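Partial complex: the chains shown occupy the same locations as in the complete assembly.
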Amino acid sequence: MSFLTLLDYASVLVFALTGALVASRAQLDVVGFAFVACLTAVGGGTVRDLLLDRHPVFWVDDPNFILLAAGAAGIVFVTAHLVESRMKWVIWLDSFALAVAVPAGTGAALAMGKPPVIVVLMGMATGSLGGLMRDVVCNEVPLVLKQGELYISCAMAGAITAVTAIWARLDTGPALLACGAVCWGLRAGSIAFGWHLPVYKSRPPRS
Amino acid sequence: MSFLTLLDYASVLVFALTGALVASRAQLDVVGFAFVACLTAVGGGTVRDLLLDRHPVFWVDDPNFILLAAGAAGIVFVTAHLVESRMKWVIWLDSFALAVAVPAGTGAALAMGKPPVIVVLMGMATGSLGGLMRDVVCNEVPLVLKQGELYISCAMAGAITAVTAIWARLDTGPALLACGAVCWGLRAGSIAFGWHLPVYKSRPPRS
């Protein structure tokens, strides 16, 4: 199994866990858990594959991704009541999912020889769109757009790191590892220590 | 006209009616009715075709689908005021739409020789995503995720029925009929008699 495939599996597993936890907050049944878990797990990578005309889409080619996501949802369904603070788990698991999904997306676009801007965008899309779909469908405030937090910025910084590393003639493996590390480090710093970029503030809050 | 095409037409017609009824609840004009009706009617099948790289997309190939959905929207626009309880109509019509869209999606994936997991997923996606788009765009609580009801479970059960029937060497026609029957039976039982799967319940409702 290649490193890229491994990243895809890891990202599917961790995003599925976050999807199932959000489903538990919406009090769905076990099939609802599996539905939201699958949507979250494969959403970002699916958009990436459609945009790059990369067929068959990764999980259509290998249904194990779906079985993995559904299995993770089942485990969360029977164990989520053991978890004290589910939203905290969602946020932290989501940070790990981001840190594997961004290199997965970046790596796929690099392997297709796309120009740097597209590589960075594919990393950002793969990392953020599954979680965005999860939050829109379950009616949560999207993590990706939460005010005063770094999220999409972490994805961008990670993807730019990978592109820079490749440009500096590093191998793909280390470049993607650096990408994931930058991504997770910034996101964790934002969650734990409140790191953020200046936000736009209007004098009258809404006009 | 093949049986599969017939299923596509029926699903477009009935989903369009539900879309137009939801548009009436949002008090849109006649073009808004047609827009929501078309989105609902072709949304699920479009996602199916994009995921399976099945080009041209069914309604790009045959614009009659769009004319049918728009016509249905027009009829609803001038007659919806005659209907007593529109939400009840939406729910019941939607159950019929589900019961034709799931076999339509399942049949299309079967005809492409996809493996069972993908066939089941395509049935589920075709059946549920049009209605999900309708509800997200019109800001209704998505039927597909309503708590304590069977919906996506009905789609899954129906699609699994079709796959099992094919595996047992039934012809495609009867297999898809069985698929639709299981799908509609479960959904109708859920609406009329409250059938449901156990839902996840946390002690403190949100943590």
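Note that the chains are named A and B in the order they appear, and that numbering of residues resets to 1 at the start of each chain.
Just so we're on the same page, a contact is a pair of C-beta atoms (placed from the backbone, for glycine too) under 8 Å apart; a residue touches a chain by one contact, two chains touch by 3 or more.
Quick caveat: nothing in here was measured; it's all calculated off a predicted structure.
Shown chains number 2; the total number of identical copies in the complete complex of this file is 3.
Following the convention adopted for this analysis, only the chains that are shown with their structure count from here on.
Copies chain A and chain B of the same sequence differ in orientation by 120 degrees, per CA superposition (steps of 5). In terms of their C-alpha centroids, the spacing between chain A and chain B amounts to 28 Å. Listed in rising order, the residues of chain A touching chain B in the complex are 23-33, 35-36, 38, 46, 50, 55-57, 60, 63, 66-67, 77, 80-81, 84-87, 136-138. In the complex of the two chains, the chain B residues touching chain A come out as 50-53, 114-115, 117-118, 121, 124, 132, 136, 142, 144-145, 147-148, 150, 152-153, 156, 196-203, 205-207.
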